[in-house]
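Handing you this structure, nothing more for now.
Here's a slice of the assembly, chains where they normally sit.
Letters are used for the chains, namely A and B, taken in the order the chains are written, and counting of residues starts over at 1 for each.
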Amino acid sequence: MFEAQLPRAQVLKQTMDAIKDLIKEAVWDVSSQGLSLQSMDSSHVSLVQVTLKTEGFELFRCDKNLALGVNMDTMQKLLKCANNDDNVKLTADDNGDLLTMAFESPNGEVTSEYEMKLMDLDIEQLGIPEQEYSCTIKMPSKEFQGICRDLQNIGENVRLTVVKGGVDFSAQGDIGHAKIHLTESATVDDEMDAITVDIQEPVNLNFALRYLNFFTKATPLSRQVTIQISPDVPMVVGYEIEGLGHVKYFLAPKIENEDDE
Amino acid sequence: MFEAQLPRAQVLKQTMDAIKDLIKEAVWDVSSQGLSLQSMDSSHVSLVQVTLKTEGFELFRCDKNLALGVNMDTMQKLLKCANNDDNVKLTADDNGDLLTMAFESPNGEVTSEYEMKLMDLDIEQLGIPEQEYSCTIKMPSKEFQGICRDLQNIGENVRLTVVKGGVDFSAQGDIGHAKIHLTESATVDDEMDAITVDIQEPVNLNFALRYLNFFTKATPLSRQVTIQISPDVPMVVGYEIEGLGHVKYFLAPKIENEDDE
């Protein structure tokens, strides 16, 4: 028997919104650690990884590790039937082929139960190696979303140039050239509003804006985004879900050749 | 001569919004009792009935009973030209072929007059028999709208199961099964927010969600919806227009056969 309960459905809805445009079908892994999901996007370019930790749930019970194969679109559609402040409870039998999502309104007058058929998916888990990164940038998630959206008007790729104290996002296209420069915050009242740049060595890498714009669908989950980059390894774009876990996206830099610029 | 005046155009706009997706053309019957309209929807499945009573108008004059045949789309388009807080006056000559809608802004600086050509429609009025119903459910109209919208994601029909103290709305489809349970309110501060279930005998009937979702277009007209159901007769979904009248929709239950579930 698997049971997991959260006081507000909103966070699950936002998590599904954050990943359903990238992934068609995926497996939720249930263990005593919590719920997690890892999947390449449908075009096999980027990787999504979600962790929702046991201690973040109001109630969490897992008698046996389970792999719940779901159609993301269906699961998102059903979760949208919950109001943001509904209590939500997920349940599945150990040998069943159903995931049940039960929602309850705050005053208890409206309860609803959605049963979703599970799928038999054969998905191999890739190990994601622990990694030191050359640069770690933290910034307001809305700022990052705005930059990726604006630069998509210019070109297909964004070049990230990180130096001490700041970052440049630049793009090039037929209509012209754009460069957005962020300066590390001097002082801030609220850490979540700050721009910080942690740098071991400067980097200068090129990424596909199309995927970054998919990743920023996670913006409502967190006021802050963490971007980790190093040469030759995939960048990580991470959104913490307060007290519950995170959504992380991985995207390899574009291989540079002389024709590129 | 027919004249009818309301202090705010909003209620007429909302009434047209509530019915224009169901009905293409209809006849407004003018009598000393007020304005009323009754029409099958264009696919002849459901019935719409609107009553706007004389006493709800600021001014109402009807020298002779009239049958004003209108294209609903045109009438809605013209009413949309009024601001919500405009005063509105409808006039028609006893033997004319025009309905005039005059709007006046609260400060009197802007007045507008729209003349709409009337149509010669031959529509037979069905008598709607007075009826006792097995169950009468009252609930916030937005709640009902949400339920119908959510269940449409699951299947084509909704099963209403009414028992003492509560109602179940359930739907079945390829992606799974849904059941929404409403419990009668224990105590409420505002009667319009309450869920009440008045029951003579339990009912268990199936209705087409497509039509219920048309009916909930009336949601802005009233905070509360009243649902009346009995076996073998059409359900009634009614919205009171405070002090003026009501919009009611009638829909027969689906005939059940063994294949249905």
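FYI, contacts are C-beta pairs under 8 Å (C-beta built on N, C-alpha and C of every residue); 3 or more make two chains touch, one makes a residue touch a chain.
Quantities reported herein were computed from a predicted structural model and do not represent experimental measurements.
Here 2 copies sit in place, and the number of copies making up the whole complex of this structure is 3.
The rule is short, and it goes like this: only the chains that are shown with their structure count from here on.
The rotation that brings the Cα trace of chain A onto that of chain B spans 120°, given to the nearest 5.
Against chain B, in their complex, chain A makes its touches with residues 71, 74, 77-78, 80-81, 83, 98, 108-117. Within the complex formed with chain A, the residues of chain B that make contact are 143, 146, 150, 153-154, 175-183, 185, 195.
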